[in-house]
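A selection of the complex's chains, in situ.
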Amino acid sequence: MSPPSLPEGERVGPRAAATERVYRLEELARLLQAQLAGPGELEIRGVGGVDDVREGEITLAASGKYLGKAEESPAAAVILARGLNSRKPALISDNPKAAFGIALGLFEDREQPPEGVHPTAVVAKSATLGQGVAVGPYCVIGEDVVLEGKVAVHAHCVIGRRCRVGADTILFPRVTLYEGAVIGARCRIHSGAVIGADGFGYAAAQGRLLRIPQVGSVVIGDEVEIGANACIDRATTGATRVGNGTKIDNLVQVGHNVTIGRNCIICGQVGLAGSVTIGDGVTLAGQAGVADHLSIGEGATIGGGSGVMHDLPGGHAYSGLPAQPHRQHLRLLSALRRLPDLMDELRGRGGRNSNSG
Amino acid sequence: MSPPSLPEGERVGPRAAATERVYRLEELARLLQAQLAGPGELEIRGVGGVDDVREGEITLAASGKYLGKAEESPAAAVILARGLNSRKPALISDNPKAAFGIALGLFEDREQPPEGVHPTAVVAKSATLGQGVAVGPYCVIGEDVVLEGKVAVHAHCVIGRRCRVGADTILFPRVTLYEGAVIGARCRIHSGAVIGADGFGYAAAQGRLLRIPQVGSVVIGDEVEIGANACIDRATTGATRVGNGTKIDNLVQVGHNVTIGRNCIICGQVGLAGSVTIGDGVTLAGQAGVADHLSIGEGATIGGGSGVMHDLPGGHAYSGLPAQPHRQHLRLLSALRRLPDLMDELRGRGGRNSNSG
């Protein structure tokens, strides 16, 4: 039978990846380490944003900007930034966004392969699987692979020989780990990600491009997230490294021999060329690029679409193409807004206006 | 046996994805809603561009620019924009590009999995498959999935639990739908696309990055095309939405909670950050980027490589980094072409030229 096509508006039923659990507001206060401002016995059945929260759910007003929407929403309660007041029952938090994240986690119910190895998976005899490991349909796991306890490998992942995956790490469907990749504990690697493909290295010889074999590895720390279809290349020799706690978004390119520090945020479609070094706590906004062999210091922030063409010291914000200190870039943008009028004025004054373009 | 390697020039035989059907020119005129200018009984055996058309085929001259090549080509006939004249038998059309598309469709013969479920596919008992559904080798289809009538799922697709795919939609090989994704009817989703991976959201807490669980969904309308290795993330809560008729090219990144309207054209490697809103009929050219939470109005056009840093009203063209009205950007580019000479001239005049860079 062919079920009728649903009108677009009705196409989302219950949250796609959430349960029907119920928590009392006082329980949530404790779990979110928030201050209870309302009836502790109030039952909360889910979590929603101010635009999509439903009756019986709790929502978020992380700043006054969202308070009005939260008040008008059907939410049963609201997570409030300290200093805000609501007519609704509330949980007051010093870190409302984190509290919202904890609340979402309480209701999250993500699809996981069941513990054990699916009969269709091809697992080498020499592979070592820790307790509670789950391997989904059609996975291929090579010689001498080690999967530590509770690793979850979704359908269609391919793990090359001698890879090692740390405890509680999740590989979503269709992840490739080339041979020898080392992944830490509690990582999440999304569908289509490719870890350990060859670095892009060639030498010109006799009018041809001679491949430089890439015999190094990739070493990913703990609690790293790697986005869908992201690529992290193996090193020529040595290792390409990603530090603990770093989060990498979809379609990011990390070249061979790159070193990324801890707790960095690498947004969608960022590109890091070969041998780049990124310090701890660096943020690279979407589509930013860094040329090969450059360094970005600890805590630096690089604006979206920026192109880093020189080493950048840590602790500051940079933007532009080439990237420069953000305030300097803003000053340039302001000058550029006035430039066309200046040019016309000078031309009017009989100023030269030869065209070098 | 090892067949001999072919010389590069001979490596394309018959059109890779076309049949050997034959149509009479008068039939084509009717099917393409074009005006017949030539012998109706002329047999047409295929369709080709002006550079690759073969004897017995029909080609296209959508403007005078291509008429010469069409005339010199071995084509048996030509689809002409009204107002052009050809020595060859012709089909005169008010929308020659659309007529060319219809003609190509008549000869198109794309590989599809045969109706039914391949014995190697793993399909949950609770999944509902409509009439005429085709599921290829090694597909994995989760609990409570609904595939409406005539859905074609090519080899190696992974469809998470509770996904719903509308009638006549094609999933090419190696597509991942995370749990709960809703795809409309008559869509085409290309190989490697990932729909419903986690949005990229974190909260800083105790010097670490706390994951914000992404429990929302993705809702794709009807007649949407999604390119190879494109990524469309699930929403934190609520849904990431793509409207009917929108076309998304390869390697595009669509962040969580984005809303894209109807009949938009999103070209290769475009990136839309979280919570962006794109109106109906918007075009984003290749490698353009839009920062988070911004809106682009109905019918706007964004130039290639542009970076949208502010909300943009609909109905106009924009370009540049940051994106500004296109005419204004052209005026800036013209001023920039003259700027180096001006600077030298001012220096010559003894103008200050301190360097703030």
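Note that the chains take the letters A and B in the order they are written out, and that residue 1 is the start of every chain.
Keep this in mind: contacts are C-beta pairs under 8 Å (C-beta built on N, C-alpha and C of every residue); 3 or more make two chains touch, one makes a residue touch a chain.
Quick caveat, the model's predicted, so the values are computed rather than measured.
Q: With 2 copies present in place, identify the total for the complete complex.
A: Here the complete homo-oligomer in the file comprises 3 chains.
Everything that follows uses one rule, which is that only the chains that are shown with their structure count from here on.
Q: Determine the centre-to-centre distance between chain A and chain B, using the mean Cα coordinates as centres, and give it in whole Å.
A: Measuring from centre to centre gives 25 Å for this pair.
Q: Give every residue of chain A touching chain B within the complex, in rising order.
A: Per the touch definition, chain A meets chain B at residues 1-3, 5-6, 8, 11-12, 15-18, 47-49, 51-53, 95, 97-98, 100-102, 104-105, 107-108, 110-111, 120, 136-138, 154-156, 172-174, 188, 190-192, 223, 225, 227-229, 245, 247, 249-251, 263, 265, 267-269, 285-287, 304-305, 321, 324, 328, 331, 333, 336, 339-340, 342-343, 346, 351-357.
Q: Which positions of chain B touch chain A when the two form their complex?
A: For chain B paired with chain A, touching residues are 122, 128, 130-131, 138, 140, 142, 146, 148-150, 156, 158, 160-162, 164, 166-167, 174, 176, 178-182, 184-185, 192, 194, 196-198, 200-205, 207-219, 221-222, 229, 231, 233-239, 244, 251, 253, 255, 257, 269, 271, 273, 287, 289, 291, 307, 309, 321-322, 328, 331-332, 334-342, 345, 356-357.
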